[in-house]
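Heads up, one of the protein chains got dropped from this complex, but the rest are sitting where they should.
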Amino acid sequence: MSLTTDRLEMGPVAGSASAHSGTALADPSAPLSGVPYAGLPDPGLPAPRPRIGLATRRSRRDRLAELAAQKTAAGAGWAIVVILAGVLVFLLVQGWPALAAGADDLPAHASDFWTLAGPLAFGSLWASALALSLAAPIAIAVALAITQYAPRRLRTALGGAIDLLAAVPSVVYGLWGLMTVAPLLARVYPWLTAHLGWLPFFAGQPSASGRTILTAAIILALMVVPIMAAVCREVFVRAPASSAEAAYALGATRWETIRLAVLPFARSGIISGAMLGLGRALGETMAVAMVLSPTPFLVTFHLVESSNPNTVAAFIAQTFPEAHGLETSALIALGLILFALTFAVNAAARRVAARAAGK
Amino acid sequence: MKHASIVKIKLIFSFATVFAVAAGCSAVEDNPDEGVSSGASAGTLSGVLAGGGASSQTAAQEAWRAGFQAANLDVTVDYDPTGSGTGRTNFADGGYAFAGTDAPFTAAEAAGSFATCASGSGLVEIPAYISPIAVAFNLDGVDSLRLDAVVIADIFAGRLTSWNDPAIAALNPGANLPDTAITPVHRSDKSGTTENFTDYLVQTAPTAWTFAAAEAWPAELKGEAAEKTQGVRQTIAATAGAIGYLDASQASGLGTAELKVGDGYVAYSPEAAAAAVGKSSLEAGRAAFDVVVDIDRTLSDGDVYPLVLVSYLVACERYADPAAGSLAKAYLEYVISAEGQQAAAEHAGSAPITADPALAPKAAAAVAAIA
Partner (left out) sequence: MSTQAPAPDQMSLSTSALLPTPAAAPDQTSAPAFAFAQVAMSASSHVPAHAAASPGGRVFPALTGARPAWRRRFANRFAAIVAAAGCLAALIPLGFLLAAVVSRGAARFDLAFITQTMRGVIGAGGGALHAIVGTVFITAATICFSVPLGLAAAIYLVEYGRGKLARTVTFLVDVMTGIPSIVAGLFAYALLSLLLGPGVRSGLAGALALSLLMTPVVIRASEEMLRLVPDDLREAACALGVGKHRVITQVILPTALSGLVSAVMLGVARIVGETAPLLLVAGFTDSMNLNLADGRMATLPVYIYSQWQNKGLDAAAYDNRAWTAALLLIGFVLILNLLARLAGRLFAPGAKRHARAS
C-alpha cells in the first residue's frame, strides 16, 4: 500500500482545515450564511503534514472511496440538472404552441394566452400569500412551543400531532373543507362584510356557500403549517446552546432568549421552511379545486365573495381531463408559468435571507 | 467503533437500494404495456382490456365490468375515469382499446386514423349511457318546483335573484316560496353535463340564454362554481337557496325541478330520458357504425325529459391488435345487451338504451361490425 505523502494531491479533502477554522472563528455568523464548508480546499496553502493517527494510514482504498463519494454527490447534482432540464424542455416544447394560439383554441376562449395566464398567476400568488401569512406565525409559534416551552413528555406528543396534519392527504382536506369548513365559515362571512366591509378585503356580497378564496387559503394554511413547523423545529433545536446559555446567564427572560439567541440563528431555516410550504401551497391542486368557487379571468382582492380568482394548479386539474389539442398545450404552458412563479418567489426569499444573514 | 459499523451497514444498504432501483428500472423496459397484454384463446377470453375516459360513465362501467368479469373470469377490464378529452386522446394514440366520451369524435376526426385501429379501419361509436340531468335545489320545505327554460336561463344568468320572484311564483301557484337569495351553482371543470345543460338552454330559450353550448361554463357569468358532480351536489346540499344541475342519479335528497315540455311539466326519469334520445334523429353525415344522436331538446311530447346526457363508447371496426378486438367486441356486446343495460340502470340510474326500439338495433349492428 502506498501511504502518506499523497495527501497534497487529494483535492477537496486536502488539509488547510486550520486556515478554514481560523476564518470560521473570526466570523461567528458563518454557520448562518451560505455554504459553510465549501470553501475548504485551498490549494494555495500547504497542508499541515500529519504526524499522528488516522491521517497517516490513508490507503488507496480510502482515496478511491473518497473519489467515489465525491463523484456520487456531484453525479446526484448532475442528475437533478438533467431531470429538470428534461422537464423544462418537455414543458417548453409542449407548451410553446399555446403562446401563439387564439381564442378558438384556448381554454375558456381567452383572447390570448396571457389573458388566461395573468389572472391565474395572480390567483395562485394571492391564495398562497394568504395561506402563508396565516401559516407562518402559527408554524413558528408551534415550533417554539414544542422546542422551547413544552415539557419534554408533551413535546413528543405535540410534535406527533402536528406531523399528523402533514399526514392528511389533500383529497381529504378537500372533502373536509367542502363539507365542514366552508358551511361553517359561510356563517362568519356575512358578519365580516357587515362589520369589516369598509376594508376592501371584506367588501362585496358574502358567499352563501362559504367556498371563497379565504376558505381555500385557510385549508392551504393547515397543509403548510406542519411542513414549516417541522423545519423550524429542527432549526430551533439546533440553535447554539452557548448563546442561549449566555442570554439566560445575563438574566434574559425565556422570550428574550428566544428573540436574541434562537430566532436570529434560525432565520434562514425559517425562510427555507416557508419556501417549502409555499411550494406546497402554489402546487396544491385537489384541495383548492374542491373547495374554491372560481370565476375565469377574475382579479380581485375580495376575500369572501362567491366569485374568486382561480389558481393555476386547480385550473389545470379542472380543465385537463376534457382538454384536447392546443388546450392541452396551454395547460402545459400554464405549468411553466407556475414554475416561473415558484422560482421568482424563491429567488426573492433567498435574497431576503441572504440580506438578513449578512446584516 | 460501533458507529462506524452502523454507518457501513447503512452505506451498504443505500448502495443496495440504488442497485435494486436500477435493476427495477431496466426490468420495466422489458414489459411494454399495450393496453391488452394477451388475447382470446380457444373459446374462452382472457387478458386485460384497458379503456378510459368520461367520468360520467364510471358507475355504469363498474356495473358492466363486474357483470362481464363474472362471466369471463380470466378477463380484467380497467376503466380510467380521466375525462372524455383524455379518453379520446388516449384512444387516438393507441393507449386505450376503447374509450368512453360525452362528446363523440367530430365527423372529420372520425374519418382520420387511430393508432388503436388497423389502418383503414372505420370507427365504431355507440351511445351506451343515457342519463337524465336534474335541476336540483335546496329550499326549505320545497321538494319540487315547476320551471321553464326561460326562468332557468334567467336564474343561471343571474337575472333572477330571489326565490319569491314573480316569474317563479307564476309557474308555481300555491307553492310557499321564501325570499331567500338564489345561489346558482355551476361546474368549475369542463364537463359534458355542462355542455348538455347549456345546449338545452340554447335550444329552448335562445333569447334568454345568449351564450353558446359548451363544456365550460360561460366565462362572462360570475357566481358559485363547484368541481364535478359531487362538488355541485355538496354545495347545493350545504347552501340554502342554491340551485344547480347534476347527474340525476346523485340528486337524491335534494329538491328537483319539473321541466316545462310543450304545455305540461315532466319530472326526470330514465324512461323520459330514453324517450328524448329515441325521438331524436341521428346526426347526419356519419359512417354506418358511427352512431351519434343529435338530441332534439325542443320536442313537445308529454313523455320526454329533454335535459339528458348521452355518453358514448368508442371502438374500432378492425383492431391493430386482433386480441384487443375480440375482447373489446365481447365487452361492448355485454354493455349494450339487455342484461348490461339493466345492470347500469340499477346501479347508476341510467336509462336502458334497449328500451328504445330504433336505437338499440343500430348500436347492436355497430358492435357486431367489430372484427
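By written order: A and B. Residues from 1 in each chain.
To be clear about the criterion, a contact is a pair of C-beta atoms (placed from the backbone, for glycine too) under 8 Å apart; a residue touches a chain by one contact, two chains touch by 3 or more.
Nothing here was measured: the structure is a model prediction, and the numbers come from that model.
The residue from A:Ala182, A:Val312 or A:Leu326 that touches the chain not shown here is A:Val312.
Screening B:Ser84, B:Thr101, B:Ser249 or B:Ser326 against the full complex identifies B:Ser249 as the residue touching the chain left out.
Which of A:Ala150, A:Ala203 or A:Ala354 touches the hidden chain is settled by the complete complex: it is A:Ala150.
Across the interface with the omitted chain, chain B contributes residues 3-4, 6-7, 10-11, 14, 17-18, 20-21, 24-25, 27-29, 31-35, 37, 48, 50, 52, 55, 58-59, 62-63, 65-66, 69-70, 76, 78-82, 86, 90, 93-96, 115, 228-230, 249-250, 252, 343, 346-349.
By definition in this document, only the chains that are shown with their structure count from here on.
Within the complex formed with chain B, the chain A residues making contact are 107-109, 178-179, 182-183, 186, 207-211, 289-290, 292-298, 306-307, 310, 317-324, 327-328. In the complex of the two chains, the chain B residues touching chain A come out as 55, 82-86, 88-89, 181, 183, 185, 188-192, 215-216, 219, 222-227, 231, 234-235, 238-242.
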